[in-house]
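Our next item is subunit A:
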Amino acid sequence: MTKRICLVFFAVIFALSAVACAKTVPTLATDSDATPVTMEAEAEASALPEITAVPETTDGLSIKILLEQDDDMMNNYSVIAVNMAAPFKDADGKAVSGVAINTAGAKALADWLMSDEAAQLIASYGVAEYGEALFMLKDGKPVFTGEIPMATDATRVIRLSTTTSVQDSGLLDALLPAFQDKYGYTVEVSAAGTGKAIAAATMGNADLILVHSKTQEEQFVADGYAVKLDGYDSERLTFMYNYFVLVGPVSDPAKCAEADSVKDAFSRIAEGKFAFVSRGDKSGTHTKEVSLWPEALGITTDPASIAAYSDWYLSSNAGMGVCLTMANEMDGYVLADKATFLAFQASGGAVG
Partner candidate 1 sequence: MNGAFARALALLLAGDPLLTSILRVTLIMTFCSSMTALLLGAPYGVLLASARFPGRKALILINRTLTGLPPVVCGLFCYLQFSGTGPLRGLHLLFTVAGMVIAQVLLITPIIAGSMETAITHIVEPMRESARGMGLSRGRTFLLTLNESKYALFSSYLLGFGRAMAEVGAVSMVGGAIAYKTNVMTTAIMMYTNMGNFSYALALGMLLLLISLIVNILAHVLQRSVGV
Partner candidate 2 sequence: MIELFDVQKRYGARVALDIPALTIEAGERLAVIGPNGSGKSTLLRLLAGMIGADEGVVRSSAFVRGEIGYLPQKPYAFDMSVQKNVELALAGEPNRAKRAQEALERVGLLHLAKARANRLSGGETQRMALARVLAKPRKLLLLDEPTACVDIAAIEQIERAILDYVAQTGCTLVFSSHAPSQAMLLSTRVLALDGGRIGELGDTAQVLHDPQEESTRAFLKNWKL
């Protein structure tokens, strides 16, 4: 009797999951994924014949990149070392002393990130898989050519606080092992939305932060939480950049692909009230997105500001992957970081 119950239970679970899997769009083999991406990178404004001919089935997605490489969509990444003498406060707002910060470790990692070895890894990341580099090195970025000390027991663990976008791009998985293996450090990466990533540092839970939101970074420095490392001119070490991309339905009803600039594209979306999915979580992506809307709309990261537009503007308060899924399902527009979109596209978009 027991055995029978177990078998039935098992069968039900299996059946449910089989149904869930069957509902997915089938994935194509990986080598055919690379082709559409390179083509889109080349021909920015024109609608590609292959894509208009098969509207619903490009990699099984109904959305694609419509606009990219606009200066307004440039996303600069900086590392900032946390100041051990910063005015740390506890949860009640009282000053706290004796907060442990591994500045030596932070310096080692920061130095390495500015080194040529790291520069090469960054520049080549994504090329093999997607046919293009996902991150570009900044002109005039700081360069480190000195010796990086090996890890000691006291300096081994480096806590790096970064954003979900950085983690989701997979860059750190490609970069950090080289650093860890060579110098013996262990980098503990915690990723959260930009606001929380910075907050983690102000609560003494990070030694180094890697974020991409200039205003928030400058506030961090102004509040005294950053320290200028030896050999650098500034607390903020801006070393790489990439672009956000405007993703939207293959049919592109707002004609964004033909827009002059991303701001123009955004005003077209707003005018036509086409469905738009926003991160809504005050992340770096969200901050950038709200800056691209026409000023007259008054859209900010404050939820109250978008109340009037709820018929077409969706504030999801979720991660990038979820937003892309939503845009895919409702044929909407979304501002995404390219790396996550490419990963999303490569896995056929949804389950499967």
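Convention: a residue touches a chain if its C-beta (ideal position, glycine included) is under 8 Å from a C-beta of that chain, and two chains touch if they have at least 3 such contacts; residues count from 1.
The set was built so that all candidates are chains of the complex that A comes from, given by their letters.
Please read all numbers here as calculations on a predicted model, not as lab measurements.
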Check your understanding: Number, please: which of 1 or 2 touches subunit A in the complex?
Key -> 1
**Study point:** Residue ranges of subunit A touching candidate 1 (in the complex, touch as defined)
**Key:** 2, 6, 9-10, 13, 17-18, 20-22, 24, 26-27, 88-91, 96, 98-101, 159, 164, 167-168, 173, 188-191, 203-206, 318-322, 324-325, 340, 343-344, 347, 349-352
